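One protein chain is absent from this view; the other protein chains keep their places.
What follows is chain A.
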Amino acid sequence: MNRWLAALLYALLCAVTFVVCFPLLWAISTSLKPKEEIFRWPPTLLPERFTFESYRELLFGGSAASAPGAGTPPSDFFLHWFANSIIVSVGSTVISITVATLAAYSLTRFRFFGQRAVPYVAIMGYMIPSVIFVFPMFLTLVELDLTDTLLGLTLGYVCITLPFCLWLMWAFFRGVPLEIEEAALVDGASRLQVFRQIVLPVALPGIIAASIFAFIVSWNDYLFGRVFMNSMELLPLTVGVMHFFDGTHVDWGLMMASSVLMTVPMAILFGFMQRHLVAGFGAGAVKG
């Protein structure tokens, strides 16, 4: 009976895994097909003839298919978009994590007015859908002359990622026992040493979790990039790839190749972080 149950469970897990993975596999498959094979009916699961044409076009430019007289083809901007996305995602993640970690630490360790309210207000701010404040924020950026700049977009992402990062780090620091810091103080460490050598290593799993969150939100965002950015060479990837859809026809080969390349940083990020994420979680225990 138990074996049957296990077999059933495995079958179920395989099915779920397939459903989750299928879009990605389909994207990979499509990105490797020649253009004439993409729309063939019945569709082919695996490309009959492999081609890296779409990737070549994205990474090295020079689209032969672009209409004459249409100016630079959108695929030539792909590396710009990719770099833009990396810059704003890494930038907003670094800013959010730095501010959130320091703020959360002070919220749990020092006494000041409004100390208890801040994390709750922050999390409530996070619950407001970003579509509500994207336009007020756009007007603010206009005032600051930061529209259509990577800095403006980065700050926009900080606004949506910081509250949740703060909440996450706050919850994490509350679980770090004060006594280990006191022990380090008695051992002769300075406040800064305590923070760097004792608190940060303990908080690492929390920092990694918050970083992954902030990076994903920034990397996947479409709305802010669409509203704040204008110049072709300053767009983030999500907004940029929409130019492969020109109103009359969609270049699915480029679209799918872009999607595959877009997932690469995420895959690398998870590959590296996962180990730390899992390794760190048991670390908080000090009680006997």
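Just so it is clear, a residue touches a chain if its C-beta (ideal position, glycine included) is under 8 Å from a C-beta of that chain, and two chains touch if they have at least 3 such contacts; residues count from 1.
As a working rule, contacts and distances are computed from a predicted model.
Set against the options "ATP-binding cassette domain-containing protein", "Thioether cross-link-forming SCIFF peptide maturase", "Hydrogenase nickel incorporation protein HypA" or "Ferritin-like domain-containing protein", the UniProt name belonging to the omitted chain is "ATP-binding cassette domain-containing protein".
Summary of contacts with the chain left out: across A:A122, A:I198, A:A214 or A:V227, the touching residue is A:I198.
When you scan A:E182, A:E233 or A:D246 for touch with the missing chain, the hit is A:E182.
Touching the omitted chain from chain A are residues 177, 179-180, 182-190, 193, 197-198, 201-202, 204, 282-288.
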